[in-house]
Structures are given as C-alpha cells and as structure tokens.
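Here the complex is missing one protein chain, while the rest keep their positions.
As written, the chains take the letters A and B, and residue 1 is the first residue of each chain.
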Amino acid sequence: MEILSALIVLTLIKATPIIYAALGGVISERSGVINIGLEGMMAAGAFTAAIVSYATNAPLLGVLAGIVAGGLAGLVLAIAATRFKVDQIVAGTGINLICAGGAAYGLVLVFNQPGASKQVNALGPNYWVLVVLAFALAIALQWLLSRTPWGLRVRACGENPRSVAAAGLDPLALRTFAVTLSGALAGLGGAFLSIGELNLYSDGMTAGRGFIALAAVIFGRWNPLGATAASVVFGLFEALQYVLQGKISWLPADAMQALPYIAALIALAGVTGRVRAPASDGVPY
Amino acid sequence: MSVLHRFGGIVAVLLVIVLMSLAMVVAGTSPIDGFSALLTGALGGSNQLGETLVATTALLFPALGICLAFRAGLFNIGAEGQLIVGALLAGAAGAQMHVAAPLAIAIMLLLGAIGGGVWGGIAGWMKARFNANEIISTLMLNFVAASVALTLVSGPLRGPLATGAETAWLPPQYWLPTLIPHTRLSAALVLALAIAAVLTWVFRATVFGYELNAAGEAPEAAKRNGINIARLTWLSLTLSGAIAGLGGASIVTGELHRFNTQLSPGYGFTAIAVALVGDLQPLWICVAAFGFGILESGGLAMQASAQVPKDAIHLIEGLIILVLAARRYVATRIEKGQAA
Partner (left out) sequence: MPALELRSIRKTFPGVVAVDDADLVLYPGEIHALVGENGAGKSTLSAIAFAELKPDSGTVIAHGTVGLVHQHFELVGRLRVWENVLLGREPRRGWTIDAHAARKRVRDIAERNGLRIDPDAVVETLPIGVQQRVELLRELDREPSVLLLDEPTAALAPSEIESFFQTVKALAACGTAIMIVTHKLQEVMAYSSTVTVMRHGRITATMPTASTTAEAIAQAMVGGEIPKVAAREERPLAPCLSIRTGDISLDVRSGEIVGIAGVEGNGQTTLADSITGMIPYDGTLSIERNGRPPLGVIPQDRQAEALVLAWSIVDNVMLGRQQVLRRGALLDRERARTDAQTIAQRFDVRAANLDVAVKTLSGGNQQKIVVGRALIDEPALVLAYNPTRGIDVGAAALVQSRLIEARNRGAAVLLISFELDELLAVADRIAVMYRGRITGEFERIAFDRGAIGRLMAGLA
C-alpha cells in the first residue's frame, strides 16, 4: 500500500513537467508549427526560474520568470518559423542548442561554476499547486480549443492556414501567439523541474522530456486531455525506476533509467500509424 | 544566387567571431585576448593542431552520417547515441579479442559501423514500418544508448583496473596508427575524409544517391517515380547510423584506446551544426568540421584564460543554425528586391 501511494505521488510529480510541455506541444502543433524546441524552452524556464529565485529569494517570481523565458524562446521559434520561413525542425534544433548552451554559459556567469547552480529557494511543499495547475490547464485548454472562437481559429490554422486567411484573419499572427504560448507552458514545466521538484538547475536536467512530450502529443492524438493522459503514463515509467530500484535484482538501476524512453519509443511505434496529425502541421504558410 | 547565399559559410564565420567577442566582453575579457587564447590553443603547435584534428575527426563522422540522413529528408538527431553504441561494441570487442592486430582493428571498426547502423536502423525501421517520427525516436534512442552503455560498463564490461565507468584498455597493437608523431591524431582522419569523398561520389553519380536526394527534396514526386521510400528510409538511417558508429569505434581505437561513458562531449549534437553549416555537402562539411574542431580544442584554452565557458559554444552553434537557416529567406527577399 505504501509503495502504491508513493508510486502515485511520484508519478504525478514526474508527469507534471511533461504535461506542461505536452500542452505546449499540442497548442503549437494544432496551429501548424512542430515545436522541436520544447526541450530547450524547458531548459530556459528551468534555468531562469532558478536564477531569479536565487536573486530574489522569491520562488514564485522564479516561476513567473521561467514562464517568460520559455515564452521568449517560443517567440524566437515563432518568428523564425513564420516571418523568416525557416524550416521548423532546423529552427527548433537551433533553439535547443541555444537554450542549453545559454544556460551552461549563464551558470558560469552567475554562479561562477559549471554544471549546476547553487541551491536556491524552491517552492518546497507548495509544489503541489503546480501539479494541480497542470491538470487544470489541460482541462482549460481542451475547452478553449474546442469551444471558443480562438480555438476554432487555431485548429483551422493547423489544418489549412489559407482558409484562415480567406476568412480575413492573419494565420501568421495566430501561429506566433500559439507558439509563444507553447514556449511559456514548456518554460513553466522547466520551472517545475528546477524549483518545484528540486532546488537547483543543472545542465541536462530536462533529459529529453521535451521530446517525450512530443511523443505524448502524438500518443494523445493532439488533444490536451489525451496528451495529459499520455504524459501521466510516461511519468509512471519514470517513477517506476525509483520505486523499483533495488526491488528487481536482475535489472540494474542504470538500465531502469531507460524505461521512460523505451516507453515513448513503443508508444511512438504503436500509435503513429493510426492517428492523423493536423494537415498543415509543420508546413510553413 | 545572391552573395549572401553563396557565402553563407563566411557569414557563419563572421557571426561566430562577433558572437564570441560579445560573450568574451560579457565575461569581462577583451576579445583579442580571448581569440588569441583560442587560436593558440587550437593551432599554436603540432600538439595543439593534433588535438584540433582529433576533434575534427570526431565531429566529421557523425556529421557525414547526419548529412546522409538529412539528404534523404530524415532528421537524424540520434548520431550521439549511434556513436556511443558503435564505440561500445568496438571497445568491448577490442578489450576481449585475441587476433592479429590489423584484423582486430578492422573488426572493431566493422563492429562500430554495425552497432551504429543497428541503432540508426531501429529508428529507420520504426519510420518505415509504423511512420514513427524519426526526430523523437532517434533522440529517445540516445538516452537508451547512454543507459545501456552505463549499465554494461559499470557491470559486466567494466575493466578490471578501471576507476570509472569504462572498459579495459586495448593492447597497443590494437591502436590505430598515429598520423602526427607524439599527438593523439590517428589514421581515423584519413578514413573520415575517404568517407566524405565516397559520399560526394554517391550523391553525384549513383542511382542510390539520386533516389536519396529525390526522396529528400520531393518525397511525393519520388514515391510516384519508382522510388521505394520505405526501403530508402531504413537504408539511409542505417547507413547514417553506421557512419556515426564508425566514428565512435575510431575514437576507441584511435584516441582513447578504451570505451568510456564520457567518451563524447556531445559530438553527435555539434555534428548537426557541422552538417548544416557545411550545407549538407560532404566536402564543405570537412571544412566546417575543422572550424568546429578549432572551437572544440581551442575552447578549452579559451575557458582557462578568458573565462568563457566551453559550453557557450553550444549557444553559438544554435545561433549559427538559426541564422544560416534564415539566410535563405533573406537571400530570396533580396533577390526579389533586385528583380523588381
């Protein structure tokens, strides 16, 4: 029983940053932009949250700063992908390198030490607010996308941006906003990693969660609630490695680290053939 | 073609200089000191040049592999994992084998190519069979590779005298010959350049290269003109991984002489920038790899004397990728402006 409740709590904690990033991925892709840069946007959020919390001793400000930092990274991708018609995949890869490299550089500038920040003020027991918020945002986003004029326009934009233009709206503006919002959500996920779950930023701490989130988007069929459910599944596999550590003698702990990634691979192979992406996903307008 | 487009490489170099100067100023060093530290560190003597070429070699293999996949329209960002698996297989075999030296080296390189090829091929098979996005799968496979390598070299494959997570050392007769005496530069550089030459020929002259380029440029037209996209997908990701894996094996037999989990400081990721800066042309990629080799080896010296962290290089790589990608658009805009 104890193990089970520990597993549930740990699953929710591990799922939370993936949920935020996956929700970001859903918005971006529904508007027609593949956000390969989620990983970097998470790193930007995680790093910024840590240093702002370090500077101000106010973790809440850190969280807000993480959202802003992720949003800015999202804005860069949005502008590259819309105004400059850069290949979205190439641009996203660039963003990932910029954010990871920028954070590594920033660590040395701010803390004078490479690899990891000093310990900072974290949310502590209040982290659960962000866990609940993740699920609340998932529901809100589902509602926004399916019921509101904005949601209809975003969906139309991801399917056929020319239809949006024919209706007298600006598809590029819609995409810019959606991708910026996507980055802000990923940044929030990153902030949770650094000052929600832990109390520092370290290089590589996002550990591919941005890409796992992309798998969750596909697994969840581009729906906020579906992507959230998929994120919880991936969170479960991440949690399992901690809970099972030392309990399965034949499987070393190092090998168990691969669990969430293998789960994402299997999900990717098992599901993609049977789902349909937005028709203009990844196609520049 | 506009000037901007043709001289994209030069634009990239200028950009690097400007950005790095900026980074140095922010860190409180004068750019002159920083760059002199960088250049002395990278090219100041045969030892330094050797290290620069070692880094060039290590980047060149995965960059060429990535180039092959990108040409086919497949975004392989798993070169890091493919390199690790290739190196792991080569290192494990090399530490256990007892055969004649040249054969041993050949076996290690072959196993490296097979390991990387299998790792890339998994993603290729998943894409061809299930249409699984190769960007996500190759990246996930990076983590799986790291975890597999760590598990094996912390346990069964760990060298008896090893201090960290690494295999036993290869006997010296299993080492690739060095090119410059008293440096770590091995014949692997020649192998990498040969692969670049072969790839150039494959892209220009062969049916396979033609079909690969067609699939990358216009997949629908390729599919409708007798090109088997599924076969091409798994084949090119397998070959792409094999080249990266060969690079991993060459690091083991040519440079480190054992497998170590810290063997790559992200060569597979930097190689993406190398391939893009080289405009997906194998010969230009060789030039780009040398440029990045300077950054890699001179970066350490710069870090010591100018307080600019080596990791800042990733930041610069990312910016180069963005700017080079955007330059196509800017160039077309300028062309249009000139025409009108």
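The rule is simple: a residue touches a chain if its C-beta (ideal position, glycine included) is under 8 Å from a C-beta of that chain, and two chains touch if they have at least 3 such contacts.
A quick note: this is a predicted structure, and the numbers were derived from the prediction, not measured.
When you scan A:60, A:165 or A:243 for touch with the missing chain, the hit is A:165.
Only one residue in the set B:47, B:96 or B:206 touches the chain that does not appear here, and it is B:206. In the full complex, chain B touches the hidden chain at residues 205-208, 210-211, 214, 217-218, 220-227, 335-336, 339-340. Hidden from this view is one chain, which touches chain A at 147-149, 152-153, 155-156, 159-160, 162-169, 279.
Note that only the chains that are shown with their structure count from here on.
Those residues of chain A that touch chain B in the complex are listed here as 36, 40, 76, 80, 84-87, 89-91, 93-102, 104-105, 107-109, 114, 203, 207-208, 211-212, 214-215, 218, 252, 254-255, 257-258, 261-262, 264-265, 268-270, 272-273. By the touch criterion stated above, chain B contacts chain A in their complex at residues 23, 26-27, 75, 77, 126, 129-133, 135-137, 139-144, 147-148, 150-151, 154-155, 269, 272-273, 276, 307-309, 311-322, 325-326, 328-330.
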